[in-house]
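Below is one structure; the comments refer to it alone.
Shown here: the complex without one of its protein chains, the others still in place.
Take a look at subunit A:
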Amino acid sequence: MFRNNYDNDAITFSPQGRIFQVEYAQEAVKQGSVVVGIVSKTHVVLAALKRNAEELSSYQKKIIPIDSHYGIALAGLASDARVLSNFMKQQSLASRLNYDRAIPLAEITQRIGDRAQKNTQEYGKRPYGVGLLIAGVDARGPHLFEFQPSGVTQEMIASGIGARSQMARTYLERNLDQFEGSGREELVKHALRALKDSLSQDKELTVDNTSIGIAGVGEDFKLYEGAEISSWLETTFENKADDEETAAPETMEVDS
């Protein structure tokens, strides 16, 4: 029944020095639909692919605005993300109340990192089954952070997590040097192209299944969905033929 003897709880090392439950939690992130984030000197963009469980149901929320200056995109267990986002909302509000300060992104990221790490060291707990991209602007400018179930957090220039996200990351790596100087619109295009690269062949980006979150210097974090993103989708993919040629993935490892 068990893969091995060391995955019964989330806190015991295997003789190889691994904590299997944490690795399984990271698998849960790979089950979630893909989200990407990119940061430039002035803006930070999140783009996410939403999934609906069935034709009749609504789409699962992928981007959650937390405070006026930042938001998160999630891949993995949405309910775990809700717990984390509620915690982040509380912490952000507390920072504004007690210090009259928008919480620095590095600080809120560290706080959820610490919280997630506790779950990998205390008996009877389990890691969060969700990965997050935390994007926003603070006193130091735009930031993008990545959070993993292990409690590892990293500041990123661009990142993609979730199912088939390797394709998105490949796109991001190829265009890495363009991001820093990109403007708002360019950044959105890059994010959408990266997102599209990780789609399976039978899928398309539509106004229904795509979410975009943007924050910038002097611009609060805002979530764009539905009709608001139609023009971005149109302008990004109008020269489809060219795109497919340049971005055609060779043999690549695919997770899931």
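Criterion: contacts are C-beta pairs under 8 Å (C-beta built on N, C-alpha and C of every residue); 3 or more make two chains touch, one makes a residue touch a chain; residues count from 1.
In this text, contacts and distances are computed from a predicted model.
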item: Hidden subunit of the complex - UniProt protein name among "Protein nutcracker", "Ras-related protein Rab7", "Histidine-containing phosphotransfer protein" or "Proteasome subunit beta"; value: "Proteasome subunit beta"
item: Per the touch definition above, residue among A:Asp9, A:Glu27, A:Glu107 or A:Glu204 touching the missing chain; value: A:Glu107
item: Selected residue (touches chain absent from view) among A:Gln16, A:Asn98 or A:Gln201; value: A:Asn98
item: Positions on subunit A where the hidden chain makes contact; value: 97-101, 104, 106-107, 110, 138-141
